[in-house]
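Have a look at the structure below, then the notes.
Left out: one protein chain. Kept in place: all the others.
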Amino acid sequence: MDLSPREVVPTAPGRKRKRPWLAMGVLAAVLIGGGVLVFQFLTNAIDYYCNVDEIGVKDGCDVGRTIRIQGVVEKGSVSEAGSGRTEFVIGYHGATMPVVVGSQPTGLFQECIPVVVAGKVVEDGGTRVFEGTEVIVKHDNNYDAENADRVDQANQEAAACSQKD
Amino acid sequence: MIAMENAAYVVGSYVVTLGGIAAYAWVVLARARRAARQVPREDRPWT
Partner (left out) sequence: MTTDTRSERRPTSTTFTRWLGAAVLAGLAWLALFGLVLSPNDRVQKTGVRILYIHVPTAWLAYLAFIVTGVCSVGYLWKRSRNLQWDRVAGASAEVGVVFMGITLVTGMLWGKISWGTYWTWDSRLTTTAFLFVTYIGYLAVRDLGGTHHQRARRSAVLALLAVLEVPLVHFSVKWWRPLHQQESVAEGKLNGLMMFTLFVGLVAFTLLYVWLVLHRQRAMAMDDMVADQGLDAALAERREEAVR
């Protein structure tokens, strides 16, 4: 029996080896996408935000640097500042920070809810103001039915929120 | 009962989920049918 290597005939019907181009393309896209995700993880996710009381104290939470800050929207602090701007104050562990954003925050934005604001702290005549570009609401992990007997509880929590430290 | 506020997002998420699952299930069964044309019944151990 002749078992010597056979000459390859590329046009032989049904003998064309299927090249996994699609799989290779997907794999290349996955490697690029994975790289982008690792980059975003290292630059954004690890230190996603600074708490209000860490500004100017913790490494990476410096004044003048683009960061995200986290705190609870103080009761009675939300107001329209004209030309579509919104002002409010956020507090965390006794520290507070006035915030100005160029738009009306969406989502569940309201008083007494934790938020994360992206932007930077600027010194304005000796006082610090956070100039925000994006407001993201940071809701908690409690889920309860919306009904009348819980309105009181909600009001109590809301009243207590600005005294929180 | 679902409130009107944000109903599009809520209903949309159910539609995307059920539609996505239906589409994937259809693809799985269609691929099985295609392969089955070349595999005799007696070669399928589950039948």
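Residue numbering begins at 1 within each chain, and the chains themselves are lettered A and B in the order written.
Heads up, the rule we're going with is that contacts are C-beta pairs under 8 Å (C-beta built on N, C-alpha and C of every residue); 3 or more make two chains touch, one makes a residue touch a chain.
Just so it is clear, the model here is predicted, and its values are computed rather than measured.
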| item | value |
| --- | --- |
| Residues belonging to chain B that touch the chain removed from view | 1-3, 5-7, 9-14, 16-18, 20-21, 24-25, 28-29, 31-33, 35-36, 38-39, 41, 43-47 |
| Residues of chain A (touch criterion as defined above) contacting the omitted chain | 1-3, 6, 15, 17-20, 22-24, 26-27, 30-31, 33-34, 37-38, 40-41, 43-49, 70, 105-109, 113, 116, 134-147, 150, 154 |
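Everything below uses one rule, namely that only the chains that are shown with their structure count from here on.
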| item | value |
| --- | --- |
| Intercentroid distance (Cα basis), chain B paired with chain A, Å | 33 |
